[in-house]
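Here the complex is missing one protein chain, while the rest keep their positions.
Chain IDs A and B follow the sequence of writing; residue 1 opens each chain.
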Amino acid sequence: MTTMRVVKDLMLGLGARGGTLVVKNGHVIDPASAVDAAHDVLIVDGVVRDIGPRLAAPEQATVVDATGKIVCPGFIDIHVHLREPGFEYKETIATGTRAAAAGGFTAVCCMANTHPVNDNRSITDYILARAKTEGVVRVYPIGAVTRNLKGEELSELAELAEAGCVGYSDDGKPVMNAGLYRRAMEYTLPFGAPIISHAEDAHLSTGGAMNEGVVSTELGIAGAPAAAEDIMVARDIVLAELTGAHVHLAHLSTAGSVRLVRDAKARGLRVTAEAAPHHLLLTEDAVRTWDPNAKMNPPLRTKRDTEALLEGLADGTIDCVATDHAPHALSEKEGEFDRAAFGIVGLETAVAVLLDRLVRPGRLPLKTLVARLTADPARLLNLPLGSLVPGRPGDVTILDLHRELTIDPARFHSRSRNTPFGGWTVTGGPWMTIVNGHVISSEGGFAPLRTKGATPPSELPRPNLPPGQGSAGKAGARTESM
Amino acid sequence: MNRPAPRRREKAQVLDEAALDRALTRIAHEILEKNSGASNLAFVGIRTRGVTLAHRLAAKIEKIDGTSLPVGALDITLYRDDLDMRGAPVVRGTDIPFSIKDKTVVLVDDVLYTGRTIRAALDALIDLGRPRMIQLAIFIDRGHRELPIRPDYVGKNLPTSRREVVAVRMKEHDGEDRVVIEEPEDA
Partner (left out) sequence: MAWTRKDLLAMRDLEPGEILTLVDTAASLEEIASRDIKKVPALRGKTIVNLFYEPSTRTRTSFEIAGKWLSADVINFTASASSTTKGETFVDTAKNIEAMSPDVVVVRHSASGAAELLARELDCSIVNAGDGAHEHPTQALLDLLTIREKKRHFEGLQVAIVGDITHSRVARSNIHAMRKLGVTVTVAGPPTLIPPFIGELGVKVAYRLEEAIRDVDVIMMLRLQHERMAAGLIPSVREYSRYWGLSLDKLQKHARPDVLIMHPGPVNRGVELSPEVADSHYSVILDQVSKGVAVRMAVLFLLAGSRSSEGQVRA
């Protein structure tokens, strides 16, 4: 069983002083610095101080014994819906960041389709303030490209960048007006934050609740064709070429769009892309059960598409894995398939299912997966994360490749349970998540939230476990007493 | 609620082919005697073997009396009171191609046991019209009645225990004319 083992100071954004922590005896994979060796990692005051074989643990340091484990830079998910403000019944920054930590992520980028929409500085400020007081991992907001996601007028893009937005997206809705989109790309050129495209031609996908294909024909569900995505990926690549902007294509789902991105990259355009675990692992066949948890946008496609996505992920056409974590309340995901909300949660399942279904059978090298979750996403959004070289923030994700578990949505830390992976038995998963030099979560275990939403960190249960008690001892971590 | 039929073995033969035929002949004579001839008579057999027996009786009467009597088939599945216990029911349909109104209907079945089948058959028959009279011809009466039902014509009275099964085998269905008692194999 898991322990409640947390963390005395969660005020990450304030650069809390966290003392000293050493991760010992693990195998470090840090693609950014090409380290793939038995190393220890020393973190002092939230910053990586040293990395190398058999580091001496300073006195009073928290020691994490990572024998047999894989030690990586903290994983980054650049596509998450934290739902706050406005949809706190689905997720909050408190619950969403706990889900992230439990799933091995130390940083998330949250999409702008909140209510109100994150299309102006006051919302960005609000999100960052909540993240500071309630978040347990780093939160980077993404601002809306257009006001209220309407696709009609530009948001105040400069001020959003200044407030801390690391990218722009109307995610969930495509910007159908190519002229406006072009202006957004041009206007944001100086800010170093990409435009993130939800590539979907809304006219082609009208009414579509799943992929248009054999299964939609059989089930009598209106389908959205792969072409709806391909056309917009093509358009956005052309606009990237026109403007010179960095365009990042969110959640690719089709073989066609992988081909288009590969071609764009070969031509030297500033085009990048991500893929979600469900698009890599599931196909439209999952809809045959009528489970609304098989409904998301873009939809699950065919085996040919999953294979193309995996190939793209392996060869770097697809730069990173992002979950598109999209929490919805049960009432939005339990009824008629056509009427159910689009989207699934992903933070707490992504690492485990990818390790089990891609890495373990040898379909994707572990090192590649780690790169796609660390250095690559950091590079796309210019985040100062994703590596364990000295001087970087002390964010660490430790994997246990041998741990076997059955995914049980009832035990998610997310406020929502909408996953198609429930009941999967997987081998391998996140073992410990360290943010800013603090152990935030281990073995999926966590400080429970006592009330809905806001539990100030100062009220979180304090750990007071003597060394060696329970699984805390077995896991090998000692927490400083205070 | 599908119960697999328990395997059964034959315990004793009750009637052979010749005895079966003699019993039918006797019933045919009794029917003619009781009704003073064959006028206004009709046979209605209960599916499945009751129908076959009804046809045989009609043939006998035609031989004796020269009258060709109409024969109908009654499916009582929709009238049973024990559907819940019988697993998947099979409806084979009622096929009575003549009016039973004001007729003397001789209802025919192979085995009379609890009487519930006959109760259902009476209901089914009366829903189809108002016969002048219904008489009951049964080939084997094995006792254990649960309802106040008494046959007018009986091929053979056969005391049985409840765990036994009486099987009336007929050439049309089983390739032989014979009546046997069976019992469960686990006995």
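The definition used in the following text is that a residue touches a chain if its C-beta (ideal position, glycine included) is under 8 Å from a C-beta of that chain, and two chains touch if they have at least 3 such contacts.
Remember, it's a predicted structure, so these values are computed and weren't measured experimentally.
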{"item": "Omitted chain - touching chains that are shown", "value": "A, B"}
{"item": "Which of A:19, A:46, A:213 or A:312 contacts the chain that the document leaves out", "value": "A:213"}
{"item": "Candidates B:12, B:91, B:133 or B:147 - the one touching the absent chain", "value": "B:91"}
{"item": "Given A:185, A:199, A:221 or A:366, the one touching the chain that is not displayed", "value": "A:221"}
{"item": "Absent-chain interface as seen on chain B, which is shown", "value": "1-2, 75, 77-80, 82-95, 123-124, 127-129"}
{"item": "Contacts of chain A with the absent chain, listed as residue ranges", "value": "212-214, 216-223, 225, 290, 331, 334-339"}
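The working rule: only the chains that are shown with their structure count from here on.
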{"item": "Cα-centroid distance, chain A relative to chain B, in whole angstrom", "value": "75"}
